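One structure coming up, written as structure tokens, with questions to follow.
The complex appears here without one of its protein chains, the remainder shown in place.
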Amino acid sequence: MTNLAVNLPGLQLKNPVMPASGCFGFGREYSEFYDLGKLGAVIMKAATGSERFGNHVPRVAETSSGMLNAIGLQNPGVEKIIETEVPFLADYDTKLIANVAGSTIEEYELVAKTFNQTNQVHALELNISCPNVKEGGSQFGTDPFMAAKVTERVKQANNLPVYVKLSPNVSDIITMAKAVEAAGADGLSMINTLAGMQIHLPSKRPLLANKTGGLSGPAVKPIAIRMIYEVKQHVSIPIIGMGGISNAEDVLEFLLAGANAVAVGTANFQNPFICPEIIDELPGVLNKYGFGSVQDAVGKGIVE
Amino acid sequence: MTNLAVNLPGLQLKNPVMPASGCFGFGREYSEFYDLGKLGAVIMKAATGSERFGNHVPRVAETSSGMLNAIGLQNPGVEKIIETEVPFLADYDTKLIANVAGSTIEEYELVAKTFNQTNQVHALELNISCPNVKEGGSQFGTDPFMAAKVTERVKQANNLPVYVKLSPNVSDIITMAKAVEAAGADGLSMINTLAGMQIHLPSKRPLLANKTGGLSGPAVKPIAIRMIYEVKQHVSIPIIGMGGISNAEDVLEFLLAGANAVAVGTANFQNPFICPEIIDELPGVLNKYGFGSVQDAVGKGIVE
Amino acid sequence: MKNEKMQIMSVNSVALDTIEMVLKNSYISQTAVPGQFLHVGVDGHTLRRPISIADVNKQEESVTILFKIIGSGTRHLSSYQAGMILNVLGPNGNGFPIQDDATVLLIGGGIGVPPLYNLGKTLAERGTKIISILGFQTADSVFYEQKFRNLGETYIVTNDGTYGYEGYVTDVLELTDDFDRYYSCGPVPMLEAITAALKHKQGFISLEERMGCGVGACFACVIPTDTQGGYKKICKDGPVFSAQEVML
Partner (left out) sequence: MKNEKMQIMSVNSVALDTIEMVLKNSYISQTAVPGQFLHVGVDGHTLRRPISIADVNKQEESVTILFKIIGSGTRHLSSYQAGMILNVLGPNGNGFPIQDDATVLLIGGGIGVPPLYNLGKTLAERGTKIISILGFQTADSVFYEQKFRNLGETYIVTNDGTYGYEGYVTDVLELTDDFDRYYSCGPVPMLEAITAALKHKQGFISLEERMGCGVGACFACVIPTDTQGGYKKICKDGPVFSAQEVML
């Protein structure tokens, strides 16, 4: 029997597949399609210190094999999330990861601290890489010094394992990864979206109200694979891989590149059952390529 | 009548469309499909100081809406190119741009100087952004200081207008663009490919012999548009835009984002007639969206 | 709402660039209410396309949609042929609130007309008197005129006057003041004009926005409900809102 289990800091996962932050809300909508207990974990939509209303619409655009989004971290705020969303998800037999965002180090700390008070969240994903907000987010994600600092402070502020979500919009992803590892990150989550834009010809202006948005979907998969492959050789903390995954073969490609587990984002919009379908198909794909377990495949694509 | 002409340093173009470097060899093969005199210009495959044999095969892979390449600057060397390739292209009624590559500043200088000796080349494209070679190329493309230095030295070494080809694999494209503008660049060419990777499941290793390769094609278009849009607002030199162009609407999108002319790469492989077809369709597309000339549309998508 | 396969029964061009497709599906035909939409998968496209349900035939277990060819997704969809299978999420959204009024006014603009047909038919069956004002760009774009006339009094308006009244739907609003409620769907400028002109009336409008998930999970399709940052999701809380509920 193929063993899908993965054991990561704070996350004893029955399988390595989880919906990516922002593409699954807080699970309610997709719980109408299937039992969320099938999932290895759920990563919630980003939480900030207080309620955020996000960017103006349009917030999404379609691109070749991908999409742009500029939601702008709309969320009801960490306390409301703990009150109304976490208990709903906690009823399912799955692990829960909270995506932590903010404009200042203090806000990140506050959000992390607040999640620490509930015992229903198993890990934090520190979102220092959202390209769609004016403050915070991406400046933390492109400067290794700032990234290390916010990681350190969030680690101090809470007891949960922290997976730092890296931005791909950098010249040197290895330096970023090493900086947050040194600052105490328990794991990495990569990649967030690539900053992109679409211009709407009839109106002769950027289609998204925010002008730029984050590119996701199959279009970015080669970039994600390259970054994970490079980072894996320089860090020893585990990696949750994502970026364009849409089937079980893609999952194996991420595992071979060095991911320990994976998240699926954009593909949920095309197929609401994508996560359980991938989980069902994964044993067959692992076997086909000669692996007896998920663990066996991790990093096996790295040569020399 | 819709005016397609574009007047750039050294390049009085009858239309803004040219094949991108590396996707058109030195024109011979595509000259069997159509008269190269239809093209605004031709950008030749990269030239280095002496002959280069490039990377091992496989050198290309297919991705969702894109491809990876790691040719590795294979070329017969600048002198051989001037001897055997330039005269062939000079026979056509089109402008000729030489793509200049190297491992050291001295090599870049040498190549530029050598092209200066022929009067059949109208401009240089300074390739500081090739992700597929161990030395040179990308370190010049990600460090603004190095980029400025090589630009300055190449400008000193020759009298031709120099278009610096920027790498998208950077945290801050605006700083790169400003650095080379300050160093004397006559124009920018953007974007080169994004570093990516594909892992071949049956062999459990990177598919490309070079492991990583450069991602091109429609998948990267939103990234190119975003970068051109951002850079346009901070430089006053013209931009040759490229990255995923596959039809005349795409060309207009690049013009609106701020490109003054465009190059078409990967799309040649799907449709060898893509450049002349785009040139034929461009007037209709410009008219449809209310533009009387190419020049009218440049930068018109930039708001606020 | 479920993820369903729908077999295409027929594909017809009913006006300029306007396609009518009849789709077979038991679950959606039995459960859909007027104003709901289908989130339609189109091969080779990352995002699904939201298209309103224009008609339902419970006996034949069929659902009719009407769409205009706008961009690459609808263009590709228009090339699908009878016998092929669509992958659809549906029925999505809330739908129009139904009530037994004496008379209702339906105001549709362009490709906002389809959901009003299903609504009008449903209300007419319940004995409500239907008055319809349908606006189109030009004569070639007019569709479903006879179907609406079968439901009741119908005014056709074209922007260029090539058919029916010339101008905008608001220009003929004065012809009909005798109704209890109005329902409207169409471009935002039209909805703004209508909600302003009919401030004194109870009305419901159906909105469009670019969507990601189409099910309420991604926060792509929000509409403000007040100036304090309140918002609703068009895909889940809508697409139908009371005219006073949202800020256009």
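Note that the chains take the letters A, B and C in the order they are written out, and that residue 1 is the start of every chain.
In the analysis below, contacts are C-beta pairs under 8 Å (C-beta built on N, C-alpha and C of every residue); 3 or more make two chains touch, one makes a residue touch a chain.
Since the structure is predicted, the reported quantities are computational estimates derived from the model, not experimental observations.
Checked against the full complex, the one of B:D35, B:E51 or B:D296 touching the unshown chain is B:E51.
In the complete complex, the residue from B:G217, B:P238, B:G258 or B:G301 that touches the missing chain is B:G217. Screening B:L4, B:M18 or B:A61 for touch with the missing chain picks out B:A61. Here the missing chain is touched by one residue of B:N7, B:T104, B:Q156 or B:Q270, and it is B:Q270.
Summarising the interface, subunit B meets the missing chain with residues 22-25, 28-30, 32-33, 45, 51, 53-54, 57-63, 65-67, 69, 71, 74, 217-218, 266, 268-273.
Operating definition for what follows: only the chains that are shown with their structure count from here on.
Ranked by distance of CA centroids from subunit B, the top chain is C.
When C-beta pairs in contact are tallied for each pair of chains, A-B comes out on top. Among the chains present, the centre nearest to the common Cα mean is that of A. Subunit C has its Cα centroid 36 Å from the Cα centroid of subunit A. Rounded to a whole number, the gap between the C-alpha centres of subunit A and subunit B is 34 angstrom.
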